[in-house]
Structure formats: C-alpha cells, structure tokens
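FYI, not all chains are in this one, though none of them got moved.
Which chain is which? They are A and B, in the order written, and residues in each are numbered from 1.
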Amino acid sequence: MGNKSPEKNEMQLAILEQGGTQEKFVTGDLWIALELAAECKSAGYPGTLIPYRCDLSNEEDILSMFSAVRSQYSGVDICINNAGLARPDTLLSGSTSGWKDMFNVNVLALSICTREAYQSMKERNVDDGHIININSMSGHRVLPQSVAHFYSATKYAVTALTEGLRQELREAQTHIRATAWQSSSPERVLSVGQCISPGVVETQFAFKLFDKDPEKAAAAYEHMKCLKPEDVAEAVLYVLGTPPHVQIGDIQMRPTEQVT
Amino acid sequence: MGNKSPEKNEMQLAILEQGGTQEKFVTGDLWIALELAAECKSAGYPGTLIPYRCDLSNEEDILSMFSAVRSQYSGVDICINNAGLARPDTLLSGSTSGWKDMFNVNVLALSICTREAYQSMKERNVDDGHIININSMSGHRVLPQSVAHFYSATKYAVTALTEGLRQELREAQTHIRATAWQSSSPERVLSVGQCISPGVVETQFAFKLFDKDPEKAAAAYEHMKCLKPEDVAEAVLYVLGTPPHVQIGDIQMRPTEQVT
C-alpha cells in the first residue's frame, strides 16, 4: 500500500501488512514494495520505503495507520491487499479460532483497508488510484487438500469482493460524475477491483501454515519450480502500468509445473 | 436440523436456527421442519417439532445445543444449515460490524454446526446422514446490488465450504474404512456436502436487510412471483429422498420470472 503524490511524482511506500518486527519485512509483500521502489528510482523518482507496523486483525490498528498516512502523506493512492494466511484447520475437525484468524485477515482486514483506501482517494479526488487484491488460485477452485479448505472459502470470498468492488465503483462514478467528483478527462476513473490469483509462491506461507512441522512446509516448495514473490510483483507492476482505461479484473498465474 | 433415530424410524425435529422468541419460528427454516414433520406423519411416523432456542452467533450456545441434542436424542443425523442474514453494508462505505454479523452466521455458525454434526454422526457410526447448506444464487454470481456484495462474498465462501466438505468426507471414508467405522454395505456413506442455491424467496429476509425501511423490503417481493419457503423445503425433501449412492451437490433454483 502506498502514497503516491501525483503532482510531484513522488512515491512513498508504506507497507501495511507488517504484523511484527522489521525483520518480518522479508515477505512477499515486501517484494512488491521493493520492486515498486526500484522502478521509481530507475524512473528518476525519489521512491522510499516506509515500513509501518500494524496488526491487521485489529481494526483500530488499521484505522490509525490510515490516519497516520493521511496526516503525514495526505492519503493513499494505491492499496495492495496482500497480507493473508492459512491455518491447518479442516472442516471436519478444525478449531473455530483458526477459522476466525483466516477470516479476520484474508477477508475482514482486506475489506476495511479497501473501504479506507477508497474513502481516502475519494476525499482527495484521486481518480487514477488502484486497489489490488492478492487472491489465489484457491479462490477459483477447491483443491482436495483438507488443510486448505477454509482458506479456500476465504479466497472465494475475495473473488466475490473483487467483483463487487468493481461494480460499486462503476456505480459510484455515475453518481459522483453528477456531483462533480470527476476529473475533466472522462477516462480517468479509479481502476479498483483488480486481483491477482497466484498458484504456489515460495514464501513464508507454508511455514506459517505448518508452523509445527517446518519440514512439511519446506517440502511444499521443493517438488517444483515455484512462483517467486518477484513474479507476483511483476504482475502487480503490469497491472499498475496499464493505461487508465484498462481494468485488469484477474490474472490467474501458476508455476508452469503445477499440476492442480 | 434434526435427530432421526434410524432404528425406531422416529423423527424428532429440533429446529436449531431460532435466535429469539417462539414467534420467530415463522421463517423459512420452519417450513422445512413442518414439511418434514408432515411427511413423517403421513408416512406413519411420530414426527414432532421441538423448537430449540440458540443464538448461532455465539459458539457456546451452539455447543450446548449439540450437547443437549446428544444427551436427549443421542445425536444429530440431518443438519440443515439454513440460518443466514444480510446487512446493507456496502464495500465502499459499510460498517465493519455489519460485515461481521453476516460472516458470523452465514459462514462461521455454518462451519461450527457442520463440524459438530459430523462428529455426532461419526461417534454413533451413522452412515446415512445429511448436511445440507442453504446457499444462494448469490454464492455463484455477484449481482450489481451494492447492499448484497458482502453477503454475496459470504455465500461464495459457502460454495467453497460445500465442495470442501464433500471432499473431506470422501477422504475420511477412505481412512475410516480402514478403522472399521464403515457399515457392511459399501454404498452407505454420508451424503454430506450438499447445497441448495435459491434465488429470491419470500421470507423475512428482506425485512431484516432493510429493517429501517419495511416498504423497500416489501417491494423486493412484489414485482414477481417469488419462490416460497415450501419450494425450498421441497428441494430439501428431494435431496433427503435420494438413495444413498446419490449425492446432490447443488440445486440452483429461481423464480421463473427472476431476471438476474
């Protein structure tokens, strides 16, 4: 998630998905930020990375983060809902708390950040913002892996939320156009409601899913050449780089060797 | 949800979805129960209806209901996850509490009841049980109605949960067969993982969605001849009446006049 001041072409990135210490930055989402920062730099802009600590399962934390971004950087222009997790709680015998953890980050935090990012864009008349959800192939088909079934349900919800968001924004535009929150150029509308649905990416994901069995986690990434966080970052950059009249609804991507 | 003693062919129905007073019985789920009870009666069985008060957004309430059913009727054989609600909280400006309410009943309570019903069946070696989710057409496509977008996301989750449940049970069978929880007849396996996806049904649903605007709610059912709760009940009875080797994955049904 970031704050891009369109006038000055500066990009200050504040990664919002950080739950813990600064070391925890070395996760998928950091890659997206790093690539964006590098891209900014190579394009001559003073892109910087501003880590922001925030527990996304706590709504107050999210709201104060958005407040801070607002007071310090005026607001949010690009929101990449990347944070997410799986817990190994099956449907037949899982614990309720594991299910709740997945819902709270994968669905609820994503929804709160989306709403806050949209409100931030709206109040500043930003009309070329982006809200990109990092969904999953598990948001499109249910694999026969019991430990991933509830996770898959949360990602199915993300599939619906992405399409719902796309629709609400089209509707809002129509309304907004009448009330003059609309730039001079008719093509400048918010390209929100986009998602990227990767298959297996080599990250900390499996190590958190199987937190009591690191060998099992490592094995998840060993039998094939997985996607790398950079590959997802490249897809995000492709989406961000499309012209304003192009809306990427979904990019489904997998390791070439992935069977399922 | 009910307790059917297969030996004695008795059916005592305990409607679990009741959150409030006895008047609240007059809802969709009651119809299913009434039809089941009537069917029992006409088939010569002493079917009765035992209302059970339980707030499904409270896990302890659910667990003590299952305890009560266990101690009084030995356990649950048929679980119809029918309770559900919509709140008018859009994605762009909805309240977090409205979103939580929908998740808590539509997804979490359904998941808890499913787990508890399965455990109840398993401990008594019931091998012809049913778990039927009342999903929605909104679990299959996102309508351009902002007030229903988050609701739709919860129903997308139900679509995934139904398929996940079907798969887990197939897997469990394989395992269970080895440990002798499997009846003599190979065809006697639990037909869980089924759902019914109705379009507009004339119930209290819209009156709870638009609780501040009863006229708007009434209007939702006026422009066409809607499904009736009995129609959904008939679909449930069709599912319950199929032989053990038949698994109905989903029945998608709409009012003939429904456009969307």
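The working rule: a contact is a pair of C-beta atoms (placed from the backbone, for glycine too) under 8 Å apart; a residue touches a chain by one contact, two chains touch by 3 or more.
It should be emphasised that the depicted structure is a prediction, and the values quoted were computed from it without experimental measurement.
K.L.:
Quick one: 2 copies here, how many in the whole complex?
P.N.:
When the whole complex is considered, it contains 4 copies.
Note that only the chains that are shown with their structure count from here on.
K.L.:
Please compute the C-alpha centroid of subunit A, do the same for subunit B, then give the distance between them in whole Å.
P.N.:
33
K.L.:
Contact residues on subunit B for subunit A in the complex?
P.N.:
Residue positions touching the partner: 59, 90-94, 96, 99-100, 103, 107-108, 111-112, 114-115, 118-119, 142, 144, 146, 149-150, 152-161, 163-165, 167-169, 171-172.
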